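This is the structure, below, for whatever I ask next.
For this view, one protein chain was removed and the others were kept in their places.
Think of it as A, B and C in the order they're written, each chain with its own count starting at 1.
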């Protein structure tokens, strides 16, 4: 069973990712993790903080000589700007300054204050900040080595920014060349333009991205219990990304308007057996069917607007404009990297839960092998 | 912590719902459970089996004299058609007959066979059947009493069948009068017509429904960990419903095309404080914000088509038409009832996890009260 | 991952066991389950209710034709005495009668009333009753088939009743011939005598039993996280049995008085490699080491004494004698059967968690096999 958590505040020591349950003996490619961390920081529409950060992973436990030990893995993405925040974020001393009292609509600020009874909203936003996703991406970057070793590959790309949509297919080189992670240069330009327009207006903009996993064997996940389904796991992991408001599998919302005969993926005679289409997005009955897993996520616009939003001061209830703290005006490209990471986490969990003892015969063999191994030592 | 599982095969003894973790002393309204079970069986577009079933809940444990004991609750929805299946579903004897070897595209059949290495597809479909959702609705029906006692109310309605959409608001009476659970009589007629059309073509049709929860306090769920967010919980529970391919929260996919200034819900001066809009669907940062929780689900068309779909015979790989076993051609109304149930389960879990010790002061009071209670006995 | 829960009240419809996560394709021996249920009801020192019950398992889901489906398994042990209790235990109607207001020291009564604020102690004792262990034994009986299929065998025997101890080894035939499940006829007589003595005094008596599992491969459990250790799992499952107050692994408490050179099990040159001793009880560092798993449990005397214990009336606080409701005066033999069941549950969980992907090489093979299987369909 794979366990994944993060810890860390946005302006604290760093963001941390905890992963327990990976097999021992996995060769982890260091560079893959840093590459994903770096990708998360890019994307047209980001503000100035990205330049400061230059995230790098620092493995604190569980990997030795490039190989997983079977022990819990703890990774840090240290905050390179910490010295400017150290006194305000000190775990033991209270240092006044940098308090926030005006909840920003669309952020966790007000709901989070209700959750934990915080009066200084900094105590909410430090953890609810999207900076936390650096931990998710570090975990995803590590699992990329895991999945590759199993011949499973994940990719993501931006399919929409505002009104500009892209319906073509994936091309890794094109995507990596695109400032918005969209594998098409013309669309990239149009998306940049859409971002420029809202930035000029002091506004922000959302969009959509797709995550696709190829190579996943049929039979991962399970139809037998609601919480073991692959669609349950995938949607939970993706909807948990800050700003995501919709998750679609395969055809998604377009299923509503089509007759069954145009939705279901017929089986054609071939070796290996294939489908005529992949409208199901690689899952039937909550179980992978051997086709690529295809998920689409919608991200809302960033809730911090230069032109401000109506709010109030928590201390006295008086009307106030929400403060403007950072300058991103579009985070869809970054979110697509986080989505890829979360999809890899979800699929890795499903794999470790369901692929190992599909039936008693497989388990008998695994246990016999384990017994023989123990006796051979 | 609320635990929810189901058990049971479609043509077996019954479908069972297991719920553990509810407080003691809840007055459960029996009729609410049966009303939901009955609603799940209705809906224009269902086939003949619905008439046979007439589901009723039978509480096997955990409730006494109409009140929860704090003990685990087990509920049965017995299969009224069991006598016709008893010999084939016998737990101990193998009785040949009713095997299935042609996987139906869109069902769990083939993916499920890969999952558990079943050769008789009946062993997959008996559990992957949507009949399992009777257990979910029984649990939801019970939690309706729970949530009502806390002044939280859930409702759902159908917003789309095929090309026919409804964008108006909810009205319980209208919905209950509608054969498709859409609170508008004109749209209902149009939806019936859409269903008739595909039925005549031997085809099937999907659609959309909305689930809304009102009365949920602000501060339920948490932004602090990905798996404690209310959006994570809600999307996992709803995406787990057979046939659901998209889950949207609030504005959902429409967030992609609008600027931030038109998406985020500004806070207006009022007592109690309100938002100008509820585009967020009642959640910010994964935490309830006091506005109604609004979720939209898309259901694909039923995968069993009278006109058949291309498939093959598992035994020899020869091409074959998928068998036609039941006659529903639209299950969106039923799914809306299941969606309501799963949303109630998700929100009840979040409530029990997060609302009880928001801060140390609340916990101190709770522990002191517990200590005093124990000492008073 | 194996999930195990029970439901059911002592005088309710029955006791239910829920098991999810077993592989498909396991051939379950029906008779093994009933044999364990029957053994649980035996044992010198039991009272009259045992005769009424004659527990039998009724599988409600998850098994078909004697084979597990991979679906959740629900088993019922129906209450054969239910008709005498039906009106008092009705889930919906409140029928006065059979209330209890005097908490029995040693039972959950008073602590349980504090837990759930029950005023009628029947609402506590119906669930806290040791009758619930019938569900555990049903689950254990099923897992006996599972473990046997993997060449793992569990047994238990009584090693002490009051002052009478037995230090010899296990012999199944002798144990089955013994009225107290002690594999020695002379000790059996002495134990019977000890039981007779306390019964004559209106008192009760406890004791000890051992559970041993043979055939478990080395490498089950894990030293890497506190909650994945085999000793953690085994002790949790055994200490959870009503009345158990101590759990020892291997030498247990005797470790305290011996030097390390007499405790640790040296490795001798042999094929397969063996230990000079098994003081560790088959676990080192929380991981099975290939030697038999050996656990000893101490059970306190039954808390219901014919001669009564000082208590009070919950309604007014006035002193009162605890009521005498059933007539067992020794339940150690029955508890040994429950212990065997819980140990089988614990070990099955550990097996399914840890034996399947010990290293990346094994996982690669498992995933490749899964992929090939899916493609072969």
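Everything that follows uses one rule, which is that contacts are C-beta pairs under 8 Å (C-beta built on N, C-alpha and C of every residue); 3 or more make two chains touch, one makes a residue touch a chain.
Quick caveat, the model's predicted, so the values are computed rather than measured.
Of the chains that are displayed, which are in contact with the missing one across the whole complex?
When the entire complex is considered, the left-out chain reaches A, B, C.
Looking beyond the chains shown, say which of A:90, A:163 or A:200 touches the absent one.
A:90
Considering the complete complex, identify which of C:27, C:189 or C:225 is in touch with the unshown chain.
Of the candidates C:27, C:189 or C:225, C:225 is in touch with the missing chain.
Give the residue, chosen from B:95, B:177, B:268 or B:367, that touches the chain omitted from the document.
Answering carefully, the residue with contact to the hidden chain is B:367.
Which residue numbers on subunit C touch the omitted chain?
Subunit C touches the chain not shown through residues 4-6, 103, 105-112, 114-117, 124, 127-128, 136, 160, 162-163, 198, 201, 203-208, 217-227, 229, 231-237, 239-240, 242, 244-253, 255-261, 263-269, 273, 275-276, 280-281, 283-290, 298-303, 305, 307, 309-312, 317, 319, 342, 354, 358-359, 361-362.
Touching the absent chain: which residues on subunit B qualify?
Counting only subunit B, the missing chain is touched by 1, 20, 23-27, 68, 70-72, 149-151, 215, 217-220, 222, 224-225, 272-273, 290, 351-353, 355-364, 366-371, 373-377.
Name, in rising order, the residues on subunit A that touch the hidden chain in the full complex.
3, 5-9, 12-14, 16, 18, 20, 23-25, 30, 59-66, 69-74, 76, 89-95, 110, 113-118, 123, 126-127, 314, 370, 373-374, 377
Rule of thumb we're sticking to: only the chains that are shown with their structure count from here on.
Just to be sure I understand: going only through chains that touch, what's the smallest number of steps from subunit A to subunit C?
The distance in steps between these two chains is 1.
Report, in whole Å, the distance between the mean C-alpha point of subunit A and the mean C-alpha point of subunit C.
A distance of 43 Å separates the two centres.
In whole angstrom, how far does the Cα centroid of subunit A sit from the Cα centroid of subunit B?
Chain centroid spacing, subunit A to subunit B, equals 26 Å.
Check each residue of subunit B and list the ones that touch at least two other chains.
Answer for subunit B, listing residues that touch two or more other chains: 5-6, 110, 114-117, 127.
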